[in-house]
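Take a look at the structure set out below.
Note that one protein chain is taken out, while the other chains of the complex remain in position.
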Amino acid sequence: MSEAFRTRDGGRIDRTRPRSFRFDGVGYQGLAGDTLASALLANGVHLVGRSFKYHRPRGVVAAGSDEPNALVGVWRDEASYAPNLRATQVELYEGLRAESQNRSPSLRFDRGAMAGLLAPFLPAGFYYKTFLWPRRAWARFWEPRIRAMAGLGRAPTLPDRDRYAQTYAHCDVLVVGGGPAGIAAALAAAAGHARVILCDEQAELGGSLLAETEATIDGMAAQAWLAEALARLAREPRVRVLPRTTGFGYFAHNFVGLAERLTDHLAEPDPQAPRERLWQVRAREVVLATGALERPLVFPENDRPGIMLADAARTYLRRYGVKPGSRAVVATAHDGAYRAALDLHRAGVAVAAVADLRPDPEGPLVEAARAAGIAIRPATAIAGTKGRLRVRSARLVRIGAEGEAGGGASAGETVGCDLLLMSGGFTPSVHLFSQSRGQLAFDPVSAAFLPARPAERCRSAGACRGTFGLAAALIEGYAAGEAASAAAGRGGAPGLGFAVTGAIDTRGGTLGATPHGRDAARVKAFVDFQNDVTAKDVKLAVREGFRSIEHIKRYTTTGMATDQGKSSNMNALAIAAVALGRPLPEVGLTTFRMPYTPVSFGAFAGFARGELFDPLRRTPIDPWAEAAGAVFEEVGQWRRARYFPREGEDMHQAVGREVRAVRQGVGIFDGSTLGKIEVVGPDAAEFLNRMYVNAWSKLAPGRCRYGVMLREDGFVMDDGVVGRMAPDRFHVTTTTGGAARVLATMEDYLQTEWADLDVWLTSTSEQWAVIALQGPRAREVLAPLVAGADIGREAFPHMSVRACRVAGVEARLFRVSFSGELGFEVNVPADYGRAVWEAILRAGRGFGITPYGTETMHVLRAEKGYIIVGQETDGTATPDDVGLSGLIGRTKKDFVGARSLRRAAMAAPDRKQLVGLLTEDPREVLQEGAQIVANPQTPAPVPMLGHVTSAYHSPTLERSIALAMVRGGRARIGEVLFVPMPGRVVKVSLCDPVFFDREGVRLDG
Amino acid sequence: MGESVEREGALDLLATATRLAASGPEARLVLRVRPAGVAAASSAFGVDLPTMPCRAERAGACAALWLGPDEWLLLAPAADEGCVAAALEDGLAGHPHSLVTASHRQTAVVVDGARAAALLAIGCPLDLDLAAFPVGMCTRTLFAKAPIVLWRQGVARFRIEVWRSFAPYLWQVLDGGLREGLAE
Partner (left out) sequence: MLLIPCPWCGLRPEIEFSYGGEANIARPADPAALTDEEWGAFLYLRTNPKGRHAERWRHANGCGRFFNAVRDTVSDFFETTTKPGELPPSGGKS
């Protein structure tokens, strides 16, 4: 197809660089500099989508990010598919492929359009009421069908393989919006030597200047001035200009989110280059120069393809060299539409009539239109339109003195047209200002909400502040940039005047539905195009009792589509205000929320995906485990070896072998993830006395002890072995997951309660690699490697610690056990971890030394009834509940949690207590988390006595074992209880939680 | 005994890129002491412990980084770990303090080049403009999801101290930034 609607000259497109593209499978040609929307319009294509609810044919309405209808899917391949892009912002490149959405099977024939016939059954809030009967039909029948019918684009089915970048940025002055006001602000701030970021959502900066062909600034044509201003900014090293960058969110303390689109406009992007970049900008001062958006008029059938905003039509003509039609009717309440009418007229588009809602339009543009012979109809409204896939005619009716239109479905004059322009005036874009919690105030003169009291350090300038007119916007923008620069501590620049000629200020506007003289209950006058909300829907919501604009918004869904009500908010508000019989400012606006326009998930995710989603922390021994074929599990951010299967083994077999090796010979385990804190200072023991339930003063250097730490509410927070290296130095260990939390809690008490204590805490978790050697042969393996300490049975008893050398490396050697066997834990500086591990393995070869993982570690400790904090405990267990009350230092007056333990409830006999469980069937391994009841036959609700906390097959006992927390459990030992599972009940008997070596003789092997 | 074991750094497995370099072994000590002991510590260590927040001092091959009002990270050649620690313990005998060896706890990555600050900005929320983060400034902060100590050693040279298990993550994120064109 040829570009039948392209003008012969003018515009900012490059006529020497044609671009082929496909839309819904049909090939077209456009030009470099086009958007998909302008290129389609150049080809005479207006029909670009079907509406959300009624599947009505829709066309391009706007020329920018406020476009509600022309949402398209664009893709290079499935993995890059991007739905719901506004065709008005999609830059054309060679080979671009795009498709319309929400139509089936095709745009021109859509079976979903039947929904239009069902419209009487789809009123506001229909999903709350129409489909509720029969109750169950909603989920099974209606919802899936409505979801299929109503909708926007589809999500891509393949993972996105593009890169998305993120960066933090800081500046003195952030200017959002690169129209005349924003550029002037950036010039001023740059002159004051401020660090400036200027961003604009469009491919080119300039805003309204890009379509300005008559005005001059400082003696230059507006567009020449623009080019020079941008060149000047580009030369400033402290100014960063970001085109294609949307300021989408304004957060606390001048933290502003910008989404920059980097490659979507390129025909052949570098695959390494990021597709988008998320800027997290912290600005000392913000200048908002976000402009204003033209409002549609709310008249019956105002949504046919070919009906568009007047200023958008002018943009297509001036900026893109596209005639959006051949015969236009212009409906307006604002002078700006006359400029569009004049431009179209001069470009050879017949302007059949200008229907002005105002009784006596006047001013230079009106005069110019009249002089050009354009028929002007004052006090005239649009009572309806015709045309299925494109507007064919509009019916113009006179408005009487009472403001009502002449009645009847056939009153007035029908004017043929293929283009109907509308302008209800301009709504200042106060989105970001409002997001920042700045207060808006209704300005009765411009009938707009304007920025009133800012909450952040920000200024608004230009049209977003209600300042229309080129000269005024430039002056105001410059002043705002200057003030912002000064407020940021940079220089203020000498004020600049701007000599502007040829710009004509415009005024006017209307809010809400326009009169049409038809039965209001039967016409569709759209307020929110994207969500298919009509004036009637808003009125219905009020009739049904909604009073708050926030409720009306949610009930009707007006303003809730992806355009966030850019074009609809004010009209919806005005209609609601009339229906409510209250003044508009009193009804108030709904809250603006981020994002200003949709932001891709990729931009938010940035590099935080795949293996960089979260740091994966590996121990120094991890590479060895990986080479040895370990199966890993993730514990918080850590990766830990779970078991080491040999050829043909499953987990059950591998764990069985590993457990038997520890019980009968010797096993080696990587415990490096254990949290470690070095507690040093003269008051170290006193500090630990206060932090732990245990007493530490009498612990001799060279000895260690199992410690339990409570929260102030008396419940177990963490546990671990604490070794005394010297009178003033303790080596404290914590659980893997609790390391950071324990250190933070200790710091809290130390800094804010006991700052007088001379003691300091240093995390050493990663300083030491920890190699546990467990089993009856452990000493034999280790002894030849140890220098500087006697690790004999008497010299180095259970719960001892020595500084010595192991395999020639400085080490802290603990004699501790989490398996119930003779055990050692070798701490060596982390860089030596793997080498020492391998040295021990070599030394243990003759003893059948067996590496084991966390699964085996868990089974070993469960056989011994050792708890794991977070598994047996859940934040509501006292030391006594888990059988550890013996650790509490009896002579201590106070420690964290002590007072809470004295509450009567903490000693109640029916508290959940740690017990062992044995199933009747030794092969049955219970489910962790399963509930325990006394009698499964009890009618519901069955009282729950407790729950299973750990359950394993025990290779040592050759049967299943479990630990559980059961009400009054210790007194019930010997009783039979039940674990109800889906479809069956498991019988269990309660026993002591220590299943193996109750006397602990093996520890002393 | 008689075992000869090899030391292995946290980033040994990663290749060295143009503008990222993994530093070799170094002695690191965390010193905690009240103001009364600062002078004694300075003379024992041979570097004036900075008392101005977020500043580092260097003398010869040693450096002292202010991390908190009573906390310094001391850096010295790896071979000097023992003697530096002994000298400090000696010099601080009269002052309650804590000296903990952390040489293996963390490792260092040096980011060097004209766009070093821009590269760091992909993960570091601080303003790295020379005026806001001058040469000689150091601080604990975050780089994406990794806690780090960032020290500006030159206009275009930063040293990052990072706990060893976070080092590969830090490296990969920085390397990804280089591939985005921040290497220049």
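Note that the chains are named A and B in the order they appear, and that numbering of residues resets to 1 at the start of each chain.
To be clear about the criterion, a contact is a pair of C-beta atoms (placed from the backbone, for glycine too) under 8 Å apart; a residue touches a chain by one contact, two chains touch by 3 or more.
Since the structure is predicted, the reported quantities are computational estimates derived from the model, not experimental observations.
Considering the intact complex, the chain excluded from display touches A, B. Here the missing chain is touched by one residue of B:67, B:92, B:108 or B:121, and it is B:67. Which of A:251, A:604 or A:847 touches the hidden chain is settled by the complete complex: it is A:251.
Within the full complex, the residue among A:712, A:910 or A:1004 touching the omitted chain is A:712.
Of A:14, A:367, A:650 or A:753, it is A:753 that touches the chain left out of the display. With the whole complex as reference, residues 251-255, 280, 282, 437, 455, 712-713, 744, 747-749, 751-753, 755, 893-894, 898-900, 902-904 of subunit A touch the missing chain.
Although one chain is hidden here, its contacts on subunit B can still be listed: residues 53-54, 67-69, 71, 125-126, 139-142, 147.
Assume only the chains that are shown with their structure count from here on.
Looking at the complex, you find that subunit A touches subunit B at residues 163, 165-170, 195, 272-274, 280, 282, 607-608, 611-612, 614-620, 623, 637-638, 678, 680-683, 758-760, 762-768, 784-785, 787, 807-809, 829-836, 838-839.
For subunit B in complex with subunit A, the touching residues are 1, 3-10, 13, 25, 30, 32, 70-71, 96-106, 118, 121-127, 129, 132, 144-146, 163-166, 168-169, 172-173, 176-177, 179-181.
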